[in-house]
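Working notes, beginning with the structure itself.
Chains shown are a subset, placed as in the full complex.
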């Protein structure tokens, strides 16, 4: 099988260039601009000394996420959700996914009865915004936790492990890592995988856009994702050293 | 490892008793009550001679789904979404999943410029409502297509294959098929799997509720789901023969 030709001669198992810029804005406890190629997501982490009703009085904290896309982050302008008066089903799915992914590596008891709110806003979209958001939000969450520790509010970090995410998919019969928008539009199967630094799965969401996919395709996609996420975790950790 | 004790001495790889009652109500083109143990979902299929804007003039049809739960389908009464004025994120995720799953086996060109709307309303919930809904909705869709063929509107069925779904999960370290509510609340990992009659994947949605899950756990879950769905497809086909 001739390999699918990817933009920039990228190999099928290669990530796009990833850039992580901390302190991108000045007010938030964590403020990370993450770029996967042309996809750019601003992830801020806010500490709030309150928890949602279901956690009140439990001694435990909460981690939640909100996701948005600037209207002209995309090729064609999309309607502003605030103007329409509601978030789409897609937006809600994504922000629930980001929240669950981050909570998977948080010890909510150690966090104490406070919240970390992760706002992931897409400035420019070129595929993989939700996986970039998870990967960037974890770095922002680290900065927020560091500020709590620096202020003496926490003595131990409630973050037990890294978490990062990547998309994989089958395009023209070939499994590819980290799809850009063009590849995503052309793919038969699209899967978002979220894993911990230890290499375990937090979320797997695979969808057959066109033809249903076989078990062996699934295995190949999981292999790609596993290697890609390991690389992303290295990049997250290296960004935190700067 | 001692096997987890399941209600009714169910084996870890066994489905709950499944019942499929067609023509449960009188007005819809397809009207199926599906039961997975105590979970009861009414799935109706409505044919509408119109399509949403994005399909107009394309010559192609559309298949979509809506999902609801009666307020007292659950242990504790849940607020009525119509009264609150909006559907929860959970509801939207589920109805998008049902719609995608059904479209995966539909030839929209053969359907022609008309819609099939699948309404899945949970009368009683005991775990696995979304997978029961997909499984029942396919039977209702078959009845709706049969009515179109009987009326001479269609000469060939646009349904290319069966589609069915089941949940699987890891409870106390043990992979189980078709979780009931108690098992679902206790599980570490919960996965919903949608497959075709041919045995390919349409959707895989796995979430670590507690601990992240390993690749070998994932493989075990996929094995369980594959066998369970094959059994469900047999039950769907047998119901259509009555």
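Each chain gets a letter, A and B, in the order it is written, and its residues are counted from 1.
Methods note: a contact is a pair of C-beta atoms (placed from the backbone, for glycine too) under 8 Å apart; a residue touches a chain by one contact, two chains touch by 3 or more.
Keep in mind it's a predicted model, so treat the numbers as computed, not measured.
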Here 2 chains sit in place, yet the whole complex recorded in the file consists of a number of copies equal to 6
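The rule is simple: only the chains that are shown with their structure count from here on.
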Residue ranges of chain B in contact with chain A within the complex: 86, 89, 92-93, 95-96, 100, 104, 191, 195-196, 198, 200-208, 211-215, 218, 222, 226
